[in-house]
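The structure that follows is given in the form of structure tokens.
A protein chain is absent from this complex, but the other protein chains hold their places.
Per-chain residue numbering starts at 1, and chain names A, B and C are given in the order in which the chains are listed.
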Amino acid sequence: MSIRVGIVGISGFGGGEALRLIANHPSFELVYAAGEGSAGTPLINRYPGVPHKLAGLVIEKWDPESLPDLDVLFASLPTGTSAEALARVPDSVKIIDIGGDHRHVDGWTYGLADVWPEQIKGATRVANPGCFPVATLNTLAPLLTAKLIEPGNIVIDAKTGISGAGRGGGNSKFGYAETNENLQPYGLLRHVHMPEMEKTIEKMSGGSAAGLVFTPHLVPMTRGLLVTIYCRGRTTTEQCLDAARSCYADRPFVRVTDQPPQTKWVSGSNLSLVSYAADPERELVIAMGVVDNLGKGAAGHAVQNANLICGLSETTGLEGAPVWP
Amino acid sequence: MSIRVGIVGISGFGGGEALRLIANHPSFELVYAAGEGSAGTPLINRYPGVPHKLAGLVIEKWDPESLPDLDVLFASLPTGTSAEALARVPDSVKIIDIGGDHRHVDGWTYGLADVWPEQIKGATRVANPGCFPVATLNTLAPLLTAKLIEPGNIVIDAKTGISGAGRGGGNSKFGYAETNENLQPYGLLRHVHMPEMEKTIEKMSGGSAAGLVFTPHLVPMTRGLLVTIYCRGRTTTEQCLDAARSCYADRPFVRVTDQPPQTKWVSGSNLSLVSYAADPERELVIAMGVVDNLGKGAAGHAVQNANLICGLSETTGLEGAPVWP
Amino acid sequence: MSIRVGIVGISGFGGGEALRLIANHPSFELVYAAGEGSAGTPLINRYPGVPHKLAGLVIEKWDPESLPDLDVLFASLPTGTSAEALARVPDSVKIIDIGGDHRHVDGWTYGLADVWPEQIKGATRVANPGCFPVATLNTLAPLLTAKLIEPGNIVIDAKTGISGAGRGGGNSKFGYAETNENLQPYGLLRHVHMPEMEKTIEKMSGGSAAGLVFTPHLVPMTRGLLVTIYCRGRTTTEQCLDAARSCYADRPFVRVTDQPPQTKWVSGSNLSLVSYAADPERELVIAMGVVDNLGKGAAGHAVQNANLICGLSETTGLEGAPVWP
Partner (left out) sequence: MSIRVGIVGISGFGGGEALRLIANHPSFELVYAAGEGSAGTPLINRYPGVPHKLAGLVIEKWDPESLPDLDVLFASLPTGTSAEALARVPDSVKIIDIGGDHRHVDGWTYGLADVWPEQIKGATRVANPGCFPVATLNTLAPLLTAKLIEPGNIVIDAKTGISGAGRGGGNSKFGYAETNENLQPYGLLRHVHMPEMEKTIEKMSGGSAAGLVFTPHLVPMTRGLLVTIYCRGRTTTEQCLDAARSCYADRPFVRVTDQPPQTKWVSGSNLSLVSYAADPERELVIAMGVVDNLGKGAAGHAVQNANLICGLSETTGLEGAPVWP
């Protein structure tokens, strides 16, 4: 029996990737798609490659109080706009909030699925982690859990493809000509993802205070996110790799590699690749992780969370291998 | 019961895309992967995102005489190298040749699956069409069949992403720095795909002689192929669109659009989009088609052909929506 | 003695390239820069790499009636907005209109500098050709003048980098994520550059009627423009090349090559490369031309025209070799 799902924010990049994954999901049936700018448009006009079975769907105006009969709603709304609206969704509808408003908020489960799947299984309101946090936290979890690094001294140099900045309607800040062949840091010393990462790292460290430096960069590519993380700890490359192999031994989406990870290795997939290089004499650990910012960093993770709360196998609809090249 | 398949040419772009599609195919089981340069390498080292079930596979040295028990072999070998080798494959193994050596060759069925699926069903040796031909032929088939254009006067201006040029081992001709931000025509007045297109167009036209001009261009993008075709014929845009809608009414992968098609609309999929703009007073028809050169232009088409010869539903394993953005 | 110049439209791509060229021009002194969105901003904030001598300049609000003492004004305004405003510029100020409003308009000289430099020398109002027209016309001029092709049957398949579409303020149509790895035709059967090309081709042909098909495409690169032109005529490749060599023997910026031209060969320069491939038996000529759409296609050409009307050597400030890679 199929599970009836809806997407709000269908025209954005996160919503579009959710559509792609749900369209190919054997247990989910997309019955509702809503978006601000494109309400009234047949879904196939917006997404000319949408499967035939969804070709008749028309994008609706988003109204949390007149939803059709839904089991799960995927919400991909701009940060700051989802809290009020999602509060008006009936309790009977489970929600995965891909947006940023409900992370570490009471009443919502933080959906870091690769690390804490058990906590998510019974939830009905799940806050999907941000794209930078999920790459960072999946990479650091084994080291923090095994106490191989100090949580108080972590430098995260993060690089994302431009879809991570959202569709940017209404300005030319992310226009092709301006961002192509360009590389830039932004959000120095203050970024909206900082508190989310700090709180989670403290939880992973058993309460020790986290001390983070976080610098995101915009890279001229559409998809892909890499974190290069500089930590303090007297350990070896092998110990780090082993901690990660042990931590993720039974987890389907996180892979440990002894090569420097490349974003293209996970493009279009829900995979998370982690790797480490350590110098015990200098008490230095370089932890690296890559995800597709729209996959594991957004919609893929959301479907994984939806699988968990619906009692499905976690990998349902997410087995697709990365697109290469 | 699963169908046992193999891939030779696993390290190339066509072989890699075949791997991705076969790995996610519900009826195919990959039991053999061969490649020249990478023989002896575990598949997961070459493709770090390969599904767990294939992680144990090791790339073998290609030897047509010592194949394992196989139902279907996908061959993605450089043009000029497959004829001799594939002749030594046992008759019991069905072959889809993604390479160019067997197109319009006796004993091989030309696998233009969207147009002539019935001819393929009973075949055991299928020559997959080239990437430029499939985009061109899918676009022109409705017009030629309905005699809306003259086969003797067709100008094909074709543009492909750089993966269409192959992996190009051993030279820097397709190096990033040289080809990025660069656009170039090549193969003027002579291209290896010309005879394949001419023969097929003559067949579609009931034997009338084809007169083609074909100019390929290399575009700085990884995937995607667009043909812009200039034809003579006194017809209207609507007549062309209707001819295509009628021709492809029951075909799952070809879509007719009244918008200028974009390559990104089909990226990562087996879709073929066709569109038309005609000016009856000037007796001019502009026919346009887009495919993913590695999907419908190579591996996707090959899986479609394999589905046909194995008696499966044509769309098995190929329902994935395009990756956007 | 330096010539005092101004730029209006400084924030756009054409204005920015004019700034770059004028900043390095030995006889021009930039004394005025105006732009809508950025009025009041120091030029160096908008262009952090501007030469020190211009660092003090502040972008002004555009007002044709309160200009400083100027010898030449470069106008790079959106099509449709310059006619009325430029009419109010004092007669004493020479104008090069990079925008599209004055091409083939009474009182304005059409500034196709590589072909008709003599006509420009005494002008005070010059309409710079469009980017597609200049590439097309420079390529066809030798063939039309030598009557090697028929003006009534010309198919122009044109491809431009995305800066050719302008900065596109206010919409995400040319956003990075949407246009990267994407290729698309647009403006089918009707494009604003058509009449400009038709009129000029008729002039080049001694009055014979021009018959054009023109299809522009958007290519995922910042700069660069290629036209692939299909013509009718019984001639040979060598005859075409010779006609071009003869036509451009004394012209500094047009180069004839017997290789398929690549856009990167002219990037950042004022060069125009032309090449030809002909098949006399089929009476077919393929004429190809590349320019940098912001260089020869806009600001470079404008500086060349300004040199001509100011009595300078045509190449002043334009000798810079292309940027490669």
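FYI, a contact is a pair of C-beta atoms (placed from the backbone, for glycine too) under 8 Å apart; a residue touches a chain by one contact, two chains touch by 3 or more.
Keep in mind the model is a prediction, meaning the values are calculated, not measured.
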- request: Among B:101, B:150, B:181 or B:314, choose the residue that contacts the chain missing from this document, as touch is defined above.
  value: B:181
Sole residue of C:160, C:179, C:222 or C:235 that reaches the chain not shown, by the stated touch rule: C:222
Query: Hey, which of A:67, A:112 or A:226 is the one touching the hidden chain?
result: A:226
Message: Just to verify: which one of A:2, A:184, A:246 or A:313 makes contact with the chain not shown?
response: A:184
Message: Across the whole complex, list the residues on chain C that are touched by the chain not included here.
response: 13, 16, 19-20, 23-24, 47-52, 163, 181, 222-223, 252, 255, 257, 259, 261, 265-266, 268-269, 271, 273, 319-325
Task: With the missing chain put back, which residues of chain B would touch it? List them for me.
output: 13, 161-163, 167-172, 174-181, 220-222
Field: Interface with the unshown chain - residue positions in chain A
entry: 155, 157, 159, 161, 177-178, 180-186, 188-189, 211, 213, 215, 217, 219-224, 226, 228, 230, 260-264, 267, 277, 279, 282, 284, 286, 288, 290, 325
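We take it that only the chains that are shown with their structure count from here on.
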Message: Using C-alpha centres only, name the chain that sits farthest from chain C.
response: A
- request: Quick one: compare the interface residues of chain A with those of chain C and tell me same or different, with half as the dividing line.
  value: same
Superposition of chain A upon chain B: rotation angle, C-alpha, nearest 5 degrees: 180
- prompt: Counting in whole Å, what is the centre-to-centre distance of chain B and chain C, each centre being its mean C-alpha position?
  reply: 38
Statement: Whole-Å distance, C-alpha centre of chain A to that of chain C, is 45
Field: For chain C, residues that touch 2 or more chains besides their own
entry: 161, 177-178, 180-181, 220-222
